[in-house]
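Here the complex is missing one protein chain, while the rest keep their positions.
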Amino acid sequence: MNEFITQFLIESREFVEQATEGLLVLEQSPHDVERLDSVFRAFHTLKGGAGIVEFTAMEQAVHAAEEILSAARSGKRALTTALVGDCLACLDQVVQWLDILEQTGEFPSSVAKAKADESWLAAILEANPGVRPRVTTAMQFIPDADCFYQGEDPIARVTALPALLALDIQPVAAWPSLNDFDPYKCNLVLTALTAASMSEVTAHMHGHSGTCEMRAIGPAQSTPQALGLPSQARDILSAQLVLLGHATAANFAGFVASAGMTAVNVLRSCAHAETAALVEQSIGQSLTGNSTEPLRNAIAQLLSPSPPTLSVATAVSGKPDAAAQTLRIDARRVDALVRLTGELTVAKNAAGHVAKLAQEQGNALAGVLKERQVVLDRLVAELQESVLGMRVLPLRTVLQRFPRVVREMSVSLGKPLALEIEGDDTEADKAIVEMLFEPLLHIVRNAVDHGIESPGERAARGKPATAKIRIRAARQADQVIIEISDDGGGIDLARVREVARTRGVATEEELREMSDADIVDLVFAAGFSTAAKVTELSGRGVGMDAVRTAVERIGGRVSIESRAGLGATVRFSLPFSVMMTQVMTVEASGQMFGVPLDAIVETVSVPRAAISGIGAAHAIVLRNRTVPVVDLSNVLGLRETMRDETNTTLVITAFAGQVGGLRVDRIGERLEVILKPLDGLLSGMPGITGTTLLGDGRVLLVLDIGELLQ
Amino acid sequence: MDPQKTILVIDDASLVRLYYRRTLEAAGFQVEEAMNGLEALEKLLTSPVHLMIVDVNMPQMDGLTFLQAVRQKDRALASIPALVTSTEAAETDFEAARAAGANYYLVKPIDQPRLLEFARMLCGVPR
Partner (left out) sequence: MTIKISAAGQIELTGICSSEEGEVLLQHLLASPNMMVNWRGCEAAHTAVIQVLMAARPRLLGPPADIFLEKWVQPVLAATMHT
């Protein structure tokens, strides 16, 4: 991959992040001129970059979004939620393309039309005013030209949409003359309005071949007076409320009169004469009563409540990036450095061994050697700490994806959500930051799907309409703590008990003995999943048990605390720094073990006959050198499997200057694992240096070669 | 048919006043001009005005000072809607304009469609 493309990939991703963040903020504060500018510039730069590497498809797609933002900047167009969604969809497409480019080194061939334009939406809504109040989802579906050959019937599919309210069918390209017409090439675009939810529509359209765009439609403004007020009119009206807030005794009459006159004019301009008259009355009331209240109330009533679903506020704390003080380094170089440091540690240990030997043999140099060894020890330890520190990333890297995720869930499920993120500048090892996204995503999805109640239920319980999700990260000694809390209904203990019983996770007696906290912890048990129906969002068979496995694999812990009716908090406790070790797996007596790769010199297959016994010990001559051989099953106290083969496998190791051979039944593969040192009951176990969790949840014991061969 | 609305344009740059005049007259408004706050106050006393478009940066009497003065006059003058314009776009500038009595604030340059949109709404002319 040439260096322009490499650079293009790095920079484009950065600008995509900048644009995404900016768009989400703009959705809440559309008048943030600086932010609008910054987002526009991000898109503009993305376009420029695409031009330099001649990525035409991306240029065009980004250009469409850039036009929307340009219109917003000049005031020609208001940046509505739908338009923000379009710009975000454009960024999604760009990211997909960047991924393909990075993986294959080639520009993606399929060029999807990034229609960052909602004219189709406006057209069908305008054509069907009668059904407008009932519309919750709008969809435009363009089937693939060859979909008939796939056995699809697009019109049948769309007319079967649940709660269909309106349908329009148009040709994509102008119909050719009948002689040239191919009846088996689909040339249609189907646009529909339904009263079904977006997830219902998505489910219904599942498996279609073609492109499908959907929009969630909020209800038309509820208060009849505000029906049909354009956004500029609303802006002017809310500006009058602000103005009235500044009224003082000296300018009271002037402020009230001009604010009132402005509001009346705006309403008249938008053809709401009756409402204008009502506001006029309230001006008189305000002036005679010497209070801004009558007028303020009259204007406030015109501004209908905020749209139902979307409220994603992020309080992202953290120091701004000190750009000048950072370097971009290829992660692989840092990993190489970490490996090198590991090897250096091993070499240092070997040297230490020599120093000890010299001492034992009363060598004159022993003292000096020992001194040098102490210095070397310290330096290498510092180097290791330093290098591991280079692999540390702020959690922001993974947490910054969540505002977007939560926003989409909010739209998709129709639950108003607010996300708070605290402590995202907390740092953790790269390996940890990288594995965190999936588990966190699952937890957040669970919380939104099952924990947080529907708006109706929340209202009935006296909870605020907007549900709150908080992600908080902090460093505590050598651990990184991450908490995800929600103010939903908490874990349904009765339900957990029932599922545990029916799925055989626990017996009736066991359940009776358990405390509430124990019951809550059952959600992490293997084979447990309370999702009655797997919604589009949560769970594709990824249960909480997978989350716990993933976390324990890197040496962390996860737990849940729940308060009935008030919400739940999931707590991750993760090690700050993490050493990856390379091991080779070997099999002995039907069990698998790991051998640290840096102790392995080679593996050989030798005839059994070549291993000669000298008393209890065994040895083999390899390249004119006698190598002691130890049987792994034997030394671990496992039952030896009598094998009837002529040849057997040896793993030749070198440790502390000593060469040895380990006889095993079979050699497995190489793995990079996170080693958890032995603690508690296992720490006395000889021959084992630590454990690690494999991807499938099994525990692998990693051998201590030095101990084994002594 | 609504009687014609009169807009008073207050800006020290003659080019800006010309631009506004052409745009607004073409849309059917009557336009009066003033170069600064003092002149504007005089104009207000002589002819009925339905909207003031006031620039903040003007010599002798700047836009906000002018506006504050107008808002304290008798009801006929004090109630005239005011659209304040400026090249500045900071939150503090919006705040200052509101405190002086601005009914709306637009950042320059203002293109024609936008100017007409707001002029119509603030004057009560159908869109």
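As written, the chains take the letters A and B, and residue 1 is the first residue of each chain.
We take it that contacts are C-beta pairs under 8 Å (C-beta built on N, C-alpha and C of every residue); 3 or more make two chains touch, one makes a residue touch a chain.
Remember, predicted model here, so these are calculated numbers, not experimental data.
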Shown chains touched by the missing chain? A
Which residue from A:P183, A:G207 or A:G504 sits in contact with the chain not drawn here? A:P183
Which residue, A:F107, A:F148 or A:F437, contacts the hidden chain when the whole complex is considered? A:F148
Out of A:T159, A:N290 or A:N647, which touches the unshown chain? A:T159
Contact partner of the left-out chain, one of A:D168, A:D335, A:D377 or A:D545: A:D168
What subunit A residues would touch the chain not displayed? 143, 148, 152-156, 159-160, 164, 167-169, 171, 175-176, 178-179, 181, 183-184, 186-188
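Please note the rule applied: only the chains that are shown with their structure count from here on.
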Would you pull the subunit B residues touching subunit A in the complex into a rising list? 68, 70-73, 75, 78-82, 89, 98-99, 101-107, 110-111, 113-114, 117-118, 120-127
List of subunit A residues in touch with subunit B within their complex: 33-34, 74-76, 230, 232-233, 235-236, 239-240, 242-243, 245-246, 250-251, 253-255, 257-262, 264-266, 268-271, 276
